[in-house]
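Below is one structure; the comments refer to it alone.
Shown here: the complex without one of its protein chains, the others still in place.
Up next is chain A:
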Amino acid sequence: MVEPVLEIRDLRKNFGALKVTDGVNLDLRPGEIHALIGPNGAGKSTLIHQISGSIRQDSGTIRFLGQDMAGLGMAARASLGLGRSFQISSLAPEFSALRNVMLAVQARQGPSFRFFRPVMADKSLTDPAMAMLERVGLAARSNLPAAELSHGERRQLEIAIALALGSKAFLFDEPMAGMGPEGSRSLTKFLGGLRREAPILLVEHDMDAVFALADRISVLVYGRIIASGKVDDIRNDPEVRRAYLGEAA
């Protein structure tokens, strides 16, 4: 079997008495979209936070490209190639869309302790950043401050940033949320192609998108993965229907 890009073993995290992550095992293989679904409050975002390093797990291991992530902060994991988007967009609000992406380009090029050369005149930053905005369809909005973009556009911008990082795995937390049907459709198409660049762990509520995109699905309920497998197996799993899909239908 191919080595997974991302490998999570027996991950546990409590918030007080709440077992928000309760013995999760999960992996992400090259070339795939692995969808993580589950009801609100199941602990999906908290799992993404632990993988990206913004929250520390209580126990268990996270391995990325074969390396144990223990002791590495968010910035270190990002520079190793873990690119993420946030459920609630997290951008530099005063900076233009372009400058938000340029930040990722500059991070990828090495340390930021360079004090003199103006970034706006640096084609090695602006050109790749613009190219990424073009890929996600935001080129026309490149000069707008992130704060003035629509919900959906902010989502696209976060994805452009993750692309600019040259990520080796993507963690996307509900990228479709707040997008109209048109936006969801075009993003679905885009993500479908993106898996060839790097595998995607996709948290998503939009079931049309999930069934259209996912190679595998895992279902998280109260911090536990109650089922994991191919799309059809999950669709027909009685426990999943009861715990999640039944409720959503």
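Heads up, the rule we're going with is that contacts are C-beta pairs under 8 Å (C-beta built on N, C-alpha and C of every residue); 3 or more make two chains touch, one makes a residue touch a chain; residues count from 1.
Here, contacts and distances are computed from a predicted model.
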(request) Would you kindly match the missing chain to its UniProt protein name, picking from "Branched-chain amino acid ABC transporter permease", "Quinol oxidase subunit 4", "Cytochrome c domain-containing protein" or "Transketolase"? (result) "Branched-chain amino acid ABC transporter permease"
(request) Please pick, from A:M102, A:L133, A:L149 or A:V240, the residue that touches the omitted chain in the full complex. (result) A:M102
(request) Among A:A35, A:L133, A:I161 or A:M176, choose the residue that contacts the chain missing from this document, as touch is defined above. (result) A:I161
(message) For a quick check of understanding: of A:L91, A:L138, A:M176 or A:I200, which residue touches the chain that isn't displayed?
(response) A:L91
(message) Please identify which residue in A:G23, A:P145, A:G192 or A:G229 touches the non-displayed chain.
(response) A:P145
(request) Pick out the residues on chain A that sit against the missing chain. (result) 52-54, 73-76, 78-79, 84, 86, 90-96, 99-100, 102-104, 106-108, 112-120, 125, 145, 161, 165
